[in-house]
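Submitted below is the structure of interest, expressed as structure tokens.
Only one protein chain is missing; all other protein chains are in place.
Order as written gives the chain letters A, B, C, D and E; numbering starts at 1 within each chain.
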Amino acid sequence: MLTRLANPGFFMRVSGLALAPLAAAAALLFALGLYLAFFASPADYQQGETVRIMYIHVPAAWLALFFYSIMAVSALGTLVWRHPLADVSQRAAAPIGAAFTLVCLVTGSLWGKPMWGTYWVWDARLTSVLVLFLMYCGVLALWRAVDDPGRAARAVAVLTLVGAVNIPIVKYSVEWWSTLHQGPSVFRMGGPTIDPSMLRPLLVMALAFTLFGTALHLAGMRTEILRRRVRSLTLLQAERLERAAA
Amino acid sequence: MMETGRHAVFIWSAYGLTCLVAFGLVLRAVLDHRAQTRALARLEAGSGPAGSGPRG
Amino acid sequence: MMRVFAALVRRDLAIAVRVGGAGGLGLVFFLMVVTLIPFALGPDLNLLSRIGPAVLWIAGVLATLIGLDRLFQADEEDGSLDLMRLSPAPLELVVLAKCVAHWLATGLPLALASPLFGLLVALEPAALGRTALSLLIGTPALAFTGAVGAALAASIRRGGLLIAILVVPLMVPVLIFGVAAADPANAGRDQALTILLALTLASGAVAAIGAAAALRGGGQ
Amino acid sequence: MMRVFAALVRRDLAIAVRVGGAGGLGLVFFLMVVTLIPFALGPDLNLLSRIGPAVLWIAGVLATLIGLDRLFQADEEDGSLDLMRLSPAPLELVVLAKCVAHWLATGLPLALASPLFGLLVALEPAALGRTALSLLIGTPALAFTGAVGAALAASIRRGGLLIAILVVPLMVPVLIFGVAAADPANAGRDQALTILLALTLASGAVAAIGAAAALRGGGQ
Amino acid sequence: MQLEADRLTCHRAGRRVLTDVSFALGPGEALAVTGRNGAGKSTLIGIVAGLIRADAGSVRATGTGERTLPESLHLVAHRDALKASLTAAENLAFAAALLGSAALAPDDALRRVGLPGAGALPVGYLSAGQRRRVALARLLVARRPLWLLDEPMTALDAAAQDLLGGIMAEHLAGGGLILAATHAPLPLDGTRELRLGAP
Partner (left out) sequence: MQLEADRLTCHRAGRRVLTDVSFALGPGEALAVTGRNGAGKSTLIGIVAGLIRADAGSVRATGTGERTLPESLHLVAHRDALKASLTAAENLAFAAALLGSAALAPDDALRRVGLPGAGALPVGYLSAGQRRRVALARLLVARRPLWLLDEPMTALDAAAQDLLGGIMAEHLAGGGLILAATHAPLPLDGTRELRLGAP
């Protein structure tokens, strides 16, 4: 099954079928999540109404990490198995991950002003997320710097894997160092500590973000495959013209 | 309409910016896909994309 | 194996000395950075002594960045890198040797001379030793992380600011812990020093493997 | 004459864009420097907003320094500089064109984007415009002074830190007046701005003549 | 134009390389500079191009009009003076703008040296001989009477050597001058030879 899915032709067919349902489900869940977030959940006793920012901040943070992980796994695929689909997956994931990281940073800052009195502090969590964003910038810059996709994929894969050390730091920085940012309250030993009335919209929004991200990733991969086809056809045609001229 | 209190600016700008980014992602995906499909169609029809390939 | 390592280090050092990127020149360069920053910030001794270690650390990052462009690219352009690919010594060793040479030419002079420069930025005596130690332990990590970026750029024949962009995010943790380990007002200095040491060791391993992988992939 | 100038600028910009030292990359680089310095200095927003203009100016110096090594050296190594020596256009014009291209790739993006980065280092709104203006007027002077060092180094086939050492002392006055012109707390800002403008014009002339002389001497 | 070199002497890095070298070259003439490795062929070419200063002796050009000698000559040296990241056409267009007095368009010049399809390719993607051809195509994009060629046939295959022979013959027929350092005989009839550093 996995080997068959790794065949670009088969992948195009399956992803083509899956794309529309994924997008539709994401849209529905967004609607539900937004309803829950604004109408069916209370203000936090401590954080007041601003807690509603959580419903986008936290899913965006999760997806920022998630997409970097996808890039890292695909990078292994590129370096170890040299599979073209892994290259494609790497490339498609980068801009999406960067966008979610940006959302996490922006919403976090906008939350920080009312909660901490400042948009930005240099604590371990915030700093490591900024480093994550810079890593995404580096990856995107590297992709743009090379026109040969195979070579670019290998270079980016090395960079991604080297930068992957930052991921645990982002995740666990709040536990390793005392930070202003609060600790984990959903995925932790002993179950979530959030009130269900806030946990429910959070999880719905998280699912919506995930489906949305997955749909974008699949669409990006499809486009990328097309781009490669265009490239090889262009080269082939140039070669043919040249042969004719010579 | 629900109550967002005195921090409404922050909440709305957070949601607004997120919408903007999400919209940007979708737009990019659609435009890029359309561009590639067109290029592919043109190539498969036999004539190279304008401006590429060797001149002469 | 050790012979290849020594030959590589000797060669790179000789080139650095003759071309003008090592030793005494390094010291002059630090002197300049250390004077430049007070110029930019204005003559506030209090402020200076507070951010003194940071100034020295930034100087270290700069010195590492400036030569980085050519670290592998020069060898790639003139074909020397192909020679290294034919060596029985693994590319990882080659990378490490080049990092060591780069560090000997830039990081080590800085660390050794930092007590002197510390006086210029009005560091307290207690902080002088700390700063020197943190630089001694931490600057190799800068060279290592830098090497990954340099190898990536060389493998795709790119350079300039691109390298800085690839490398700076990786250097940020080193910089943070380096400054923390040097900061006299920081209670967790020893912890920071330990982390710095760990970073140096880990980045050495990562750099060797990562840069070698990049160079191998770029063979075409 | 103008044709040669335009051709040179276009060529150098094209190379910078393809090799990876221009435009968007420049912006990412500034983003990194602007975040790097707070990393090193620690999270003191007050301090940051006070030294914000200085941080942006230091970023400008860095971006200028990083590509400088190759400004003339690359052309010297592959023989392109000999071609330029055969041009009817004087070498002074060639130098100016290369400076302009270097500035367009590094200084201009910084100046244009500085209001954005200023927000990161918590500059007050009033200071944002000032800083941008000072960068716009002052960064060409950095490129010009840098070119003299790059030409000297290329003519004796040296590089690396040597260039930085030749160049940084020349950049200090620019930096001082640049920061002074940007400083919101400085009463003599307009005067500083005038001096900055004068520095840029003067350094343009000096760079053209000085660098061309160095390149002519280096023909052998 | 007319080129005359008179008793040139040159030291490099403290060692005497050229001693009292003289020659004259008129329109339609080609001179092959020969000699063992290190005899000073490239040095002589550098002196004529004005890139190296001779210790004694002089180089005089007459009939160049308002242009100085460096402005009336083409140089194709050991190093190709090409930028790997620019395409062949971009490299040639730049050279044409830099040298002035444009002649062939880059694409036509490339066709003349047998590289019809290479205009859009970055020079870094070309083989050694293809690169050399691009460097030689520079001779065609700007009109200059004196050609200084330093081992022009390096890396060229037989077909390219023939092409180069044709291009050089055409240049001579149009009243041009050629000074070429070479180990292999030039693909030209009736060239004189200047032998440096007789053993």
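Of note:
Assume a contact is a pair of C-beta atoms (placed from the backbone, for glycine too) under 8 Å apart; a residue touches a chain by one contact, two chains touch by 3 or more.
None of these values were measured; they are calculated from a predicted model.
One chain of the complex is left out; on chain E, the residues touching it are 12-13, 35-38, 42, 78, 121, 125-130, 132-133, 150-151, 154-160, 183-184. Although one chain is not shown, part of chain A still touches it, namely residues 148, 231-232, 235-236, 238-239. In the full complex, chain C touches the omitted chain through residues 3-4, 6-8, 10-11, 14-15, 18-19, 77-80, 82-89, 219-220.
The rule is short, and it goes like this: only the chains that are shown with their structure count from here on.
Of the two chain pairs examined here, A-D and A-C, it is A-C that is joined by more C-beta pairs in contact.
A separation of 52 Å divides the Cα centre of chain B from that of chain E. Inter-chain spacing, taken between the CA centroids of chain B and chain D, is 35 Å. Multi-chain contact residues, meaning those touching two or more other chains, occur in chain B at positions 52-54, 56.
Contact of a single residue of chain E with at least two other chains is seen at positions 85, 116-117, 120.
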